[in-house]
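If you scroll down you'll find the structure; I have some questions about it.
For this depiction, one protein chain was excluded, whereas all remaining protein chains were kept in their positions.
Our next item is chain A:
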Amino acid sequence: MLIYLLRRLNLLVLTALVLLGLLYIASLKMPGDTLTNLSGVTHPSQEQVARLTERYHLDGNGLQGYLAFVRQRLTGDFGLSQASGRPVLNELLQVIPATLELTILALLLALLVGIPLGVLAAGRRGPLPNLLWGGTLLGFSVPTFWLGLLLMLTFGLSLDALPASGRINLLYDVPFVTGFMLVDILLSDAPWRWAALWDAINHLVLPTLVLAALPCFIVIRTIRAAMLAEMDKNYIRALMARGVPRYRLVLSHALPNSLAPMLRLLSLQLGQIASGVIIVEMIFTWPGIGSWLLAAQYQGDHTALTGGVLVVALSIIVLTILLEIAQALLNPVIRKEIHG
């Protein structure tokens, strides 16, 4: 297990270095002043130029520059946003909780709905399994943006039932503590907090549904496939022959063994889910990292853009590796696949 962990850690460091290298090259090749692209200081004074050149080792060779860049970024110095003049890190800390809140809720929803439906879809009797199977195929082929617009049009505009844009009605001046809106509302002692909570939940419904759709279909399909394979195995037959009830077979034997392949597939789809987050944030003007990255892109804010990309990509890498470790804990066979 120790060797396995070390290997994963090694992979993490190497991938991160390659990622930083790509971003560094992008910063050098981008139009505009290199120093500005790296530090975000627009129109630096003589003195600032000297200090920044030293800090980023721009007078040295490429490798020194790269190492200085890595040191800056990994110590949390992402430079200043060229559009607002504030540190990129501060802006990131403002927007990341919004994205996390949405993503966590959507993934929870996907698991809560997807796992039972996956089990049901693996059944052998009645029309339900086939219906679910067909349904996931259909859902799988619907693009996120289209689903988002459809729900927005139906529930937001035609029925006028749910807010179709934004995170909360801005008249609720919720103080920023953790950045997670639901938590912040509960922490505040304002007299209107229950109304605000209800409003925030209403705003969450549509984006969460749309974002949860893709992972939910993935979960249903993998659980079903794994369950079907599992239920055919000899140990299950043996248990069945001994008269263990079917629900116990499913819940305590087949399902836990099916979770590992599901986790593996989900971790492979993290990039997909991240791009889904960006699309959903754009459609519902959710003030998270996706909208923020898009704004940075429009405004030609290079430091913000590279900073945001770095954080998103790094968190995907870290999450993938964490999920792999989780799988290794669940399934001893994987631990032996040292080269995985």
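Methods note: contacts are C-beta pairs under 8 Å (C-beta built on N, C-alpha and C of every residue); 3 or more make two chains touch, one makes a residue touch a chain; residues count from 1.
One rule holds in what follows: contacts and distances are computed from a predicted model.
Protein name for the hidden chain, per its UniProt entry and selected from "ABC transporter substrate-binding protein", "Ion-translocating oxidoreductase complex subunit G", "Fluoride-specific ion channel FluC" or "Methionine/alanine importer small subunit": "ABC transporter substrate-binding protein". Residue A:P163 is the one among A:G79, A:P163 or A:P261 that touches the chain missing from this view.
In the complete complex, the residue from A:A196, A:L266 or A:V280 that touches the missing chain is A:A196.
Annotation: of A:L265, A:A295 or A:A326, A:A295 touches the absent chain (contact as defined above).
Residue positions on chain A in contact with the hidden chain: 83-84, 86, 94, 152, 156-157, 160, 162-166, 169-173, 190-193, 195-196, 285, 287, 291-292, 295, 298-300, in rising order.
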